[in-house]
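Structure below; questions to follow.
In this view, the complex is presented without one of its protein chains, the others remaining in place.
Order of writing sets the labels: A, B, C, D and E. Residues in every chain begin at 1.
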Amino acid sequence: MRITDMNWFQVESYLQTDDRCIVPLGSTEQHAYLSLSVDSLLAERVALEAAEPLGVPVFPVLHYGVAPYFRTFPGTITLRVETYIQIIRDILNSLRDTGFKRIVLVNGHGGNRPAGALAQEWAMQQQGVRVKFYNWWNAPQTWARMQQIHPLGTHASWMENFPWTRLANVVMPTDAKPALDLGLLDVLNAAEQRVFLGDGNFGGPYQMPDEDMLAMWAVAVKETRALLTSGWGEA
Amino acid sequence: MRITDMNWFQVESYLQTDDRCIVPLGSTEQHAYLSLSVDSLLAERVALEAAEPLGVPVFPVLHYGVAPYFRTFPGTITLRVETYIQIIRDILNSLRDTGFKRIVLVNGHGGNRPAGALAQEWAMQQQGVRVKFYNWWNAPQTWARMQQIHPLGTHASWMENFPWTRLANVVMPTDAKPALDLGLLDVLNAAEQRVFLGDGNFGGPYQMPDEDMLAMWAVAVKETRALLTSGWGEA
Amino acid sequence: MRITDMNWFQVESYLQTDDRCIVPLGSTEQHAYLSLSVDSLLAERVALEAAEPLGVPVFPVLHYGVAPYFRTFPGTITLRVETYIQIIRDILNSLRDTGFKRIVLVNGHGGNRPAGALAQEWAMQQQGVRVKFYNWWNAPQTWARMQQIHPLGTHASWMENFPWTRLANVVMPTDAKPALDLGLLDVLNAAEQRVFLGDGNFGGPYQMPDEDMLAMWAVAVKETRALLTSGWGEA
Amino acid sequence: MRITDMNWFQVESYLQTDDRCIVPLGSTEQHAYLSLSVDSLLAERVALEAAEPLGVPVFPVLHYGVAPYFRTFPGTITLRVETYIQIIRDILNSLRDTGFKRIVLVNGHGGNRPAGALAQEWAMQQQGVRVKFYNWWNAPQTWARMQQIHPLGTHASWMENFPWTRLANVVMPTDAKPALDLGLLDVLNAAEQRVFLGDGNFGGPYQMPDEDMLAMWAVAVKETRALLTSGWGEA
Amino acid sequence: MRITDMNWFQVESYLQTDDRCIVPLGSTEQHAYLSLSVDSLLAERVALEAAEPLGVPVFPVLHYGVAPYFRTFPGTITLRVETYIQIIRDILNSLRDTGFKRIVLVNGHGGNRPAGALAQEWAMQQQGVRVKFYNWWNAPQTWARMQQIHPLGTHASWMENFPWTRLANVVMPTDAKPALDLGLLDVLNAAEQRVFLGDGNFGGPYQMPDEDMLAMWAVAVKETRALLTSGWGEA
Partner (left out) sequence: MRITDMNWFQVESYLQTDDRCIVPLGSTEQHAYLSLSVDSLLAERVALEAAEPLGVPVFPVLHYGVAPYFRTFPGTITLRVETYIQIIRDILNSLRDTGFKRIVLVNGHGGNRPAGALAQEWAMQQQGVRVKFYNWWNAPQTWARMQQIHPLGTHASWMENFPWTRLANVVMPTDAKPALDLGLLDVLNAAEQRVFLGDGNFGGPYQMPDEDMLAMWAVAVKETRALLTSGWGEA
């Protein structure tokens, strides 16, 4: 359930019988031919579908993340690491202070990983409040399922191409892009990245059959849901 | 146009003939009987409607803002002032670095005002890049139009009650709430606010006729649009 | 009473029967033909006069504030917003830790408003300690009284021209300056501000009769004093 | 000359023939029987007297400094080290940006020493701008002159007791206080300091003859003045 | 070559013909029966051995890292994420400013990963300066070689047990510890970690034959060396 579709009385009522919630972490950054919001769309959607049967509320997606290597691609926004960890800390404190005790940060973008380090740091000082940081796309079952579709799934390739991340009137290339040497992603500067990354896809085909994608998505939803239902420790 | 409905090639193409954009600033916080996302919904919507005929892209709303006085109301998230100004700075830097030169921050929440101070600080050091910080609801014409509907329009009252901020199956109170002494909003602590604010409405009726609201909205959209089309100085 | 005219034994003694204090917030920035310390002088003086009959101690004025738009005018000092809010937090913590429980920040400069946001954030986490942030010049009665003198009162105009803010041997212009378009104050960069602002007055006459000014000042003192005596909530 | 007694035109005019200025750094903290503003009063006064014959402008004293060991003494304000260094950086940047090239920070409080570290860090990255951080009371000649008056001169003892730091109607003890073991000043916590420091004097007599004090003051003024006139390196 | 065994003239001389260097990143944290400095020892040693035949200088290891989950184990030091990224930024800036252009951060501790995010952020704004962040133990070849020794190699298990990380007179357990559920490492708080982690080994045998370890180490040295000799992009 979306927090956006609730008022505070309803959240208060929910907290009388449950204490879980999800915060999706997205990014606004180049995804080649796909929407600039791919990471936000996927993180929020997987969170919503995972939470729906459980009645767990989903907070609005944080649309901005850490993507310095894309900063020369128009439309990309990147937050500094130190800004990002402060946001995550404030969000966690707020959630705890109004009564949530089991919090899942569902992340849609690799560059946001420092949120996981912060969550860990934060968790150490809590009493009876738990937090999980989770990259939905490389959880074991989801990743294994993706490998079955095609061995080369990367940023802005088919792996992120869903009916809900494609744009109207944009035709995808039909060939596959050779894999980039991702070692260079860390080494090149912002201007060089623009040349190196070309259209922004890190390698692989641009699109795979929707039925494969939807099957993989179902795995991701299920695996994300399992995070909500178990693995919270005995507090 | 939503950035979410664009890819980076399209933004690049846009930047060849225009250099404006909007970033809506919202908040996830108690709004009495209305959605916890009222401020985000209104800021993003007024931005989209204002920008639409001009073709100016609208970035995804920043769903989290500064709302410490509501931190005891379930579902509220509040960022510290220092976190918030860092986010705004990073967003402005990113926009500038990929080519935007006239940026409007459309704000939907009073607590976010430090973003305006930061924008001003930032603006001083730019060359040929402009930024405006703008509270849509108290711009002169919009505010005047509201006063015509009812003299007491406040946080979470009728003033924020639109078809798109009301929740399904939530019945609004039919009486009006007496005005709160807003001086106390700054003075009381978080726990005391919860008692003081009651349902969270700061005073006034909970709902007014939709036709009045839509008429006022049209003024707000038009006034916001004017921000995009003039007042940028001669650089 | 000035803290400067007290030693710690005297403050300790005061705290046995009262728990209020004032901290004036000033700025060192261009004020056209007037003293660079106008904001400090006025904030400190209104605080002292308001506090005097009540015996409430007044801390030394913070001479430095947030004035980025004046940074190209010689003699102006501007602190970054993030620096400023840290100062305010530290001052509030110190005051609380030695026993003050009702603190008024009397502000003399619009650019310092983020101190108000910080004070609000800080207040939420206190137990039995209150803080008010207050712009002396636009409090309702003071502002109304100013409007009676002249409808156009702005930064560095007659509105800030008192016997104690004028400089010896400086002759004031006798004409009135047309109102500036203050929308541009946020939009222009530092170098452009210098041209745009001209002598630094934002518009209006440079001087009004002292008897009008002193009458208005009396209103401001009285209104500031009322802040000390009421509106502290029932803790 | 006080910046408070100047307007920006006058500072601009000054900068056409000179580029020096002084910023006094004070503190609001316990000084036993003396004014809580001793450090501010002395730093500002020595700066003004030193600068006067040279016509160098003196900025308003920064009334707040770093004094954590006094935080349990009523009336003391202490800034965190990290806050303080940010203030100093912002002040230095502002001074440089409006044209000052030789800046003296005249410090009146030992706890403010991190300002010196920051000034040094800042200085390394300047082109043709110099800054000196200077403790007026332990400069070689001043300190030597003090030793001639009495070998034990410490915080809040006679060493800081001048006609302009004494309070009306406060009688000073006539005996001398034994020297405190200052090693403990770093070791004890805030509550323990209150017991350990007693009245707040660190040791020595409370008052010496004014003629001795004024003679020592003359040395301090002269030594401070020398800082302005030489030792700036060949840029 | 160790920087500790060089003076600045020698570094200056080196920089005339090469521009590479290494900074090892360690940690001081519980490693069960092994030295609290295991991560520092291994990162520094692999760096030294990799660099030796190339003549590349190795800076002193940074002994402190990010290890919040071990903070209840005596002898552990943990830096906050935000502190850590500031250190890394300052080190990178210093290296660049005295002439290094290809910098390898050899990391010995998983918790230090935010240094990689910071390095990436930093790299984007450089001109002709490169940085690589590298976890020596999970580089592909090293990790593959470890898997050949035993499938379960974890923190404080045999995987970190070398002749140079073992302690004199400490007898290692001879049985293997069952694998811990590492999902809980993020979820439990500091006090709970102490119980959960037991002796601190995350699972697996405590010791394997030294000949296996030395063979694996040779792979790690070679793989680390390759980082220095290739993969720097065409600047």
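Keep this in mind: a residue touches a chain if its C-beta (ideal position, glycine included) is under 8 Å from a C-beta of that chain, and two chains touch if they have at least 3 such contacts.
Given the structure is predicted, the values throughout are model-derived calculations rather than measurements.
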(request) Determine which of the presented chains are touched by the chain that is not presented, and list them. (result) D, E
(request) Quick one: say which of E:Leu54, E:Ile87 or E:Ile149 touches the chain that got left out. (result) E:Ile87
(request) Could you tell which one of E:Ser37, E:Asn107, E:Gln120 or E:Asn135 touches the chain left off the display? (result) E:Ser37
(message) One chain isn't shown here. Among D:Pro53, D:Pro151 or D:Gly183, which residue touches it?
(response) D:Gly183
(message) Residue by residue, what part of subunit D touches the chain that was omitted?
(response) 66, 68-69, 71, 80-82, 85-86, 111, 113-114, 116-121, 123-127, 130-133, 181, 183-190, 192-193, 196, 231-233, 235
(request) Tell me where the left-out chain touches subunit E, residue by residue. (result) 3-12, 14-15, 28, 30-37, 40-41, 57, 59-64, 71-80, 82-83, 86-87, 89-91, 94-95, 97-99, 167-168, 170, 199-200
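One rule holds in what follows: only the chains that are shown with their structure count from here on.
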(message) Just to be sure I understand the contacts, which chains border both subunit E and subunit A?
(response) none
(request) Return the distance between the CA-based centres of subunit B and subunit C, expressed in whole Å. (result) 28
(message) Quick check on subunit C: which residues sit in contact with 2+ other chains?
(response) 71, 80, 82, 86
(request) Treating touching as the only link between chains, describe the layout with one word: line, ring, star, complete or other. (result) line
(request) Let me know each pair of chains that touch one another. (result) A-B, A-E, B-C, C-D
